[in-house]
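The complex appears here without one of its protein chains, the remainder shown in place.
Then we have subunit A:
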Amino acid sequence: MTLGLINANPVVHAKKERVARTEDPHGDDAVDPLDIYDILLLLLFFLLSVLSEESITVDEKLGRILITFTPTIQHCSMATVIGLCLRVKLKHCFPPHYKVDIKVSPGSHANEESVNKQLNDKERVAAALENPNLRQLVDECLYSSEL
């Protein structure tokens, strides 16, 4: 299945100046938002400004991560697929006890609530990833983003 371009002429945003990373005092289990950003920059190139550093919130004490992404158009039909791609790629990035929530950034999508509900229903996510057609689509998205 080939991926047609849904938004062929997205607006390209200037990349924010990166702040130098400080020494990590927390040890092995700490999750540095900037590490995640590195990964996401690479694999989500084609989404263009869908993510920024502000999109990633890490609560180390509770072991929670919130990722918000901004589809480039309000009625993006790929929103749930993008969310799935994020889950797949991030699955092995964190220690297993971390809880990852993925949402569209507030106001960025016409069906924000229903997209968020689906993306955070782990049973729906698990079943989707067992569906060969959907899995292939996700794999293609991720492959095409790795230059």
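Please note the rule applied: a contact is a pair of C-beta atoms (placed from the backbone, for glycine too) under 8 Å apart; a residue touches a chain by one contact, two chains touch by 3 or more; residues count from 1.
By definition in this document, contacts and distances are computed from a predicted model.
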item: Per UniProt, the name of the complex member that is left out, chosen from "Metaxin-2", "POTRA domain-containing protein", "Myosin light chain alkali" or "Probable cytosolic iron-sulfur protein assembly protein CIAO1 homolog"; value: "Probable cytosolic iron-sulfur protein assembly protein CIAO1 homolog"
item: Footprint left on subunit A by the chain that the document does not show; value: 96-97, 99, 117, 121-124, 126-127, 130
